[in-house]
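Left out: one protein chain. Kept in place: all the others.
Letters A and B mark the chains as written, and numbering starts fresh at 1 in each.
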Amino acid sequence: MIDRLWFLMPELIVLGGAVLCAILGVSRKVGVRNLLPVFAGWTLIIAGVVAWLFVYVPSTELAAVATEVPLPWLGRWVVIMSAVVGLMLVFVQAGLVDRVYEAAVAAGRVAFDPLRTTRGEYWVFFLLSVGGLMLTSGASDLVWLFLALELTSLPTYVMVAIGRVDRRSQEAGMKYFFLGALASAVFLYGFAMLYGATGTMSLVDIRTVLAEQVAETGSMNPLATIGLMVAVLGIAFKLAAAPLHLYAADVYEGAAAPVTAFLGFVPKAAGVIALMLLLSVTGWQEDGQLPQVLVILLWVMAVLTMTLGNIGALLQTRIKRMLAYSSIAHSGYLLIGILAGPGAGYTAVLIYLVAYGLSNTATFSVLAGLRRSGQEVEFLDDLAGLRERHPIMAWGMAISAGSLLGFPPLLGFWAKLLLFMAGIASGQLVLVIIAGVNSAISAWYYLKIMAIPLVGTPKSDAASIERVDVPGARFALVLISGALLVMPVALSDMIADAEAALREPDKMQTVDEDSGHAGGSAIKQEQPSLQS
Amino acid sequence: MPPMSLMLANQLPLYLPIVILIVMAIIFGAVNILGSHLLGPKRYGEEKMSTYESGMNPIGTARRRFNVRFYILAMTFLVFDVEIIFLYPWAVDFAQLEPGSPEAGLFLGRILFFLLMSVIAYVYAWKKGVFRWD
Partner (left out) sequence: MTMVATAMAGGSLAQYLIISGVLMSIGLAGFLTRRNLIVMFLCTELMFQGVVIAMVAFSRWHWEVSGQVFVIFILTVAAAEAALALALVVLLYRRRDTLDAEAWTELRE
């Protein structure tokens, strides 16, 4: 019992941080409210370090507990990844939340009204949503998966609406909320069918029951297959994958740039992890066979998502819309990894998530860090010649967009390479060729994003674009750009870590045997006593 | 597993007290309304026919904007309202555990943690000024 809770330690820390932010957010002292991002940042650091050093340390007791979860060690990767990318997102948003109101209070123009302030709530929702992403990775049953996904997305609806005082952000929040509620109802219906077909909620048990049914009848229970398809379609919303991708452009444009950076990573990562866990019930870890209809569904989704995303991005002149469509396209690439399956495919997906999360955060940190008379910069052309006045921003934009495109020395290139290699290895050659064509299409607009700030001729009003007075976004940009350049050096370590995170529960024990932590036979003897 | 109809037939007598309660409630309501209608004195006047006889005079139509604090208070209520859903199954299970056993302690600890979360929500709402009406 206690051991199962032990896996939740990072999430509990995040919850504690969220509670702290909620209480401190209504404090009357400006200093305390300004410290909120610091608290949020430290919460994520502590959660990440605890997960890294203490929670996911192999031991015989944990190995026994871990058999209840399809991918027990996935949490290690996901928690640390969410903590790192989350920390970058904290830097991007620090000081920008509810900025106009806080400035007015600080200048004494308005009296502080706890009901009016939204800075505390913003950080609470930020932490809760990241905590939801962490929780997704540990899901052992459908209830948990549902709650974790909802915990990830419910806060984001509020974050979009309160991210900036603007009619467009409220419209975006409304659209996002209504479609999100619709999508949850859809994947819940899928869960209900899956439950109806198997009579259990536990993912591991569903896998066992389905395997028995396959052994009896020779094919998978049709109700379970349909349930899985419906659930995958519903989860496609979190991924912003076709056919539920249409909201993304509107919502990403309407939300404030720091919130958009958040939307581009956290719900998407949660959706990808949920897909990995959900598809594990088909038992393709053992036989490598996904039901044919699911393969077709995912294949069509992947092709549609990346093609529509890239073509949509080509047609845009507004930078945020362009990046929104590009993030749709990245969901399509991620689906290749999902299709390639456990092993190389999932490993590539985990690494791609890190590369994409970091690069995406960096591109939006440029937009968050620039202002023109208090408003965000809207058009790509406005960034022309940025290098002359703000060289850090221009180079950071070039590096991060290059990584999103998959420019050779950068992390994004290696991640994409791994993804495509996994796709080819699993026999999805046509899909990888389509993805390659799509990458070529995306080069057109990514190169524009890279080149226009560096070598473009500044427009006449370029001088009115200024850096915001908080350094967080620039700091995050420099850190991430450095990481994108340096991290490929450690690529083989990353692959090893990702593979370790994807170990199956029983394979875990043989690893223990090899490294001499404990004898394999001792574990097998201990197991029944722990479970009883 | 016995057929559904048989099981329902076995359980149906258990619902008899509820049926009696419903019947009694209907009788009680009917007797009160009919009794006051038959026995009470009847005098009508302008004051008597106004919307709130002994209360405030109504102003304007009902379709006016309510203070936003009503919504906020309603949402705060919702938190504590929904919490009850979780306390019920917990209480049913807790009663079956052996008193003083470690499982019972863990069980109690979990629900206390759950309640602590709503206490924090209450403190937050209080500090936020939800309960102030000035």
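In the analysis below, contacts are C-beta pairs under 8 Å (C-beta built on N, C-alpha and C of every residue); 3 or more make two chains touch, one makes a residue touch a chain.
Keep in mind it's a predicted model, so treat the numbers as computed, not measured.
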Identified contact with the non-displayed chain, of A:138, A:163, A:254 or A:345: A:254
Contacting the left-out chain in the complete assembly, out of A:77, A:101, A:126 or A:157: A:157
Identified contact with the non-displayed chain, of B:12, B:25 or B:106: B:12
Which residue of A:12, A:35, A:192 or A:468 touches the chain not shown here: A:192
Residues of chain B (touch criterion as defined above) contacting the omitted chain: 1, 4-9, 12, 68, 71, 74-75, 78, 81-82, 85-86, 89
Hidden partner interface residues of chain A, rising order: 141-143, 146-147, 150, 154, 157-158, 161, 167-168, 170-175, 177-178, 181-182, 184-186, 188-189, 191-193, 195-196, 199-201, 249-251, 253-254
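What we mean here is this: only the chains that are shown with their structure count from here on.
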Computed distance of Cα centres, chain B from chain A, in Å: 40
Interfacial residue positions of chain A with respect to chain B in the complex: 1, 19, 22-23, 26, 113-115
Touch list for chain B against partner chain A, complex: 72, 106, 117, 120, 123-124, 127-130
